[in-house]
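Down below is the structure, laid out as structure tokens.
Every protein chain of the complex appears in place save one, which is left out.
A and B are the chain letters, set down in written order, and residue numbers restart from 1 in every chain.
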Amino acid sequence: MRRISLTFLPLLVLAAGVVVGARASTAGTTLNLVAYSTPKDAYAKIIPAFQGTAAGKNVSFNQSYGASGDQARAVGAGLSADIVALSLEPDVSTLVKKGIVPSNWKQNKYRGIVTDSVVVFVVRDGNPKNIHTWADLTKKGVQVITPNPFTSGGARWNVMAAYGAERAQGKTDKQAIAYLKSLFKNVSVLPKSAREATQVFASGKGDVLLTYENEAIYANKKGVHTEYVLPKQTILIENPVALTKSGLKHPEAKGFLKFLWSSKAQKLFGDTGYRPVLKSVANSPKYHYKQPKTLFTINSKALGLRGWKSVQYRFFDHSSGIMVKVIGQ
Amino acid sequence: MASSAAVSVRAPGAVFGRAGGALARGIAVCYLSLIVLVPLAALIWSSRSQGVQSFWDEVTKPEALAALKLTLGAALLVAAFNAVTGTAIAWVLVRDSFRGKGFFNAVIDLPFALPTIVAGLVLLELYGPNSPFGVDLAFQRAGLVLALLFVTLPFVVRAVQPVLLELDQEMEEAAESLGAGRIAVFRRIVFPNLLPAILSGVALAFARAVGEFGSVVLISGNIPFKTEVSSVYIAGQVESDNPAGAAAVSVVLLLISLGVLLLIGAFRHWRTQHDR
Partner (left out) sequence: MIGRYALRFGALGYLAFLLLIPVGLIFYRTFEHGFQPAWDAVTNSQALHALWLTLIIAAIAVPANTLFGVVLAIALVRHRFPGRGLVNAVVDLPLALSPVVVGFSLYLLYGTGGWLGGLSEHGIKILFAVPGMTLATIFVSLPFVVREVVPVLREIGTDQEQAAETLGAAPFTTFRRITLPAIRWAVCYGVVLTTARVIGEFGAVSIVSGRIEGKTETLPLYVQSQFEGFNTTGAFAASVVLALIALTTVLAMRIFRPKEGVA
């Protein structure tokens, strides 16, 4: 008797697995969300909230998270996507170029931007190496962790924050680029995504991690013994979200996008460390974050930042970009 | 083993059976082509699509060259190390006897059966920043070498064991009774017989080390010019949307793999000649 039941046990486990797996095919629409690495926890709350509304009834989601550039590349190679939520605009632009995202994706009140954040320094509890300014990052013996700018969106924000901060302190273009070179001399590891960089820092490597403010808050929530420093000069991170041409075919996708700018979703973004873009939520005391002394954007012409199109090519082109030389030294 | 040309009597069903056999072989070769040849053809085609100059440029990019140098160097180091340790372990398992030998013999195969990402995870935990031993080999070449040693463990051991088992110990005993020291006996009698097997195992270990990805990707830190191996470089090129770079270095790795296979075939041929 026991032998018979023992042979059935693995079959039962397999059957249970099949049932669980098959469960995924329910009635209703399935939307494909492809996102960069850090908003996973935000969407873990936002998607159920959306499914609780009338527009989101019977809508299920396939979700994929990874480095922003990598995810854009995957969608370009055929990864199904109805909604793309990436770290920065150029990654959406590559999809426009490939004909996957319509060119009018940012024609709404928020220019397609769904969340904001800023670049911060994450340090060990108590800030033992006393890191407060951008100049501190280039001091001897300071190990900096930042992701690889050619795969990670967060890394590109980090680089432009560093460059812009130098320009904001009065340095010339040449001097700012020289700063980048000395900064990357202190970079000891180049993980491929922002989330992976947090992982590396949490495992004990490095003295300071350059990352999104929302990621710094996430690390603390997860019990990592760190604190973060808001530098005097930093860049405003703006994360875009867009419907793909296949997403446009589903009214539920449009509904989901609209929901992302609702006060409920923006509050949930705020709860997970993002700076909301909806003014009413951003100005409420709970979600009102500290403002850095000098906050610039990728469009701050006075600082030599002329928008992502020119910056992406000048700094991050695979063959001729400035960062190729900076990392290659 | 006589291979006689048999007189084949054609039974009625035999003609269809023969055709069926040919069909089965045809399908099998198609299967092989679809699974292996067509994708590799697509790879080679892609690497040539931008021209030879572009291929060469991608392969000679400083980061790609650094990765290749590191890959080959680490693989050679690990293969050479395995030649010694693998032979030693095989010797202990075949010639020595102690309680639990069967257990140790069985676990040799673990690196083959365990997923590489799991191996990488535990090596990181054990020898990385959270190490209970107080060492920190993560994000350094030492960590890379450690991961490679783990995954290449079985190859030389399993290649040498059968040869050691088959080895007739009479010659060794005779030499020893004539006064030869144990090391001399090993060097002059045993080792030459083991050499082809050791080299086959080394070649397989080398090939495995060159291509290793899952165990390396966590502990080595993948730092360009320092701890980035070619497999990680290729993955990085794919992720940063530079398929030309990925294709070029992939073709280089493919050629290395083919070269190693040729070498292994040569060692096998040498061994069968040696046996006569």
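Annotations for the structure displayed:
Everything below uses one rule, namely that a residue touches a chain if its C-beta (ideal position, glycine included) is under 8 Å from a C-beta of that chain, and two chains touch if they have at least 3 such contacts.
From a predicted model like this one, the values you see are computed outputs, not experimental measurements.
In the complete assembly, the contact with the undisplayed chain comes from A:Ser80, out of A:Ser80, A:Gln143, A:Gln169 or A:Ser284. In the full complex, subunit B touches the hidden chain at residues 1-4, 6-9, 11, 13-14, 16-18, 20-21, 24-25, 27-29, 31-32, 35-40, 42-43, 46, 85, 88-94, 96, 98, 101-102, 104-119, 121-123, 125-126, 146, 149-150, 153, 157-158, 161-162, 165, 182, 204, 207-208, 210-214, 218, 230-232, 234-235, 238, 243, 246-247, 250, 253-254, 257-258, 260-261, 264. Contact residues of subunit A toward the unshown chain are 14, 16-18, 20-21, 23-24, 32, 40, 62-66, 74, 76-80, 98, 195-196, 199, 202, 222, 224.
FYI, only the chains that are shown with their structure count from here on.
With centres set at the average Cα position, the gap from subunit A to subunit B is 39 Å.
Those residues of subunit A that touch subunit B in the shared complex are 67, 69-70, 72-73, 76, 94, 148, 150-151, 188-192, 200, 203-205, 318, 327-328.
Here subunit B touches subunit A in the complex through residues 62-63, 124, 128-130, 136, 138-139, 221-225, 236, 238-242, 245, going by the rule given at the top.
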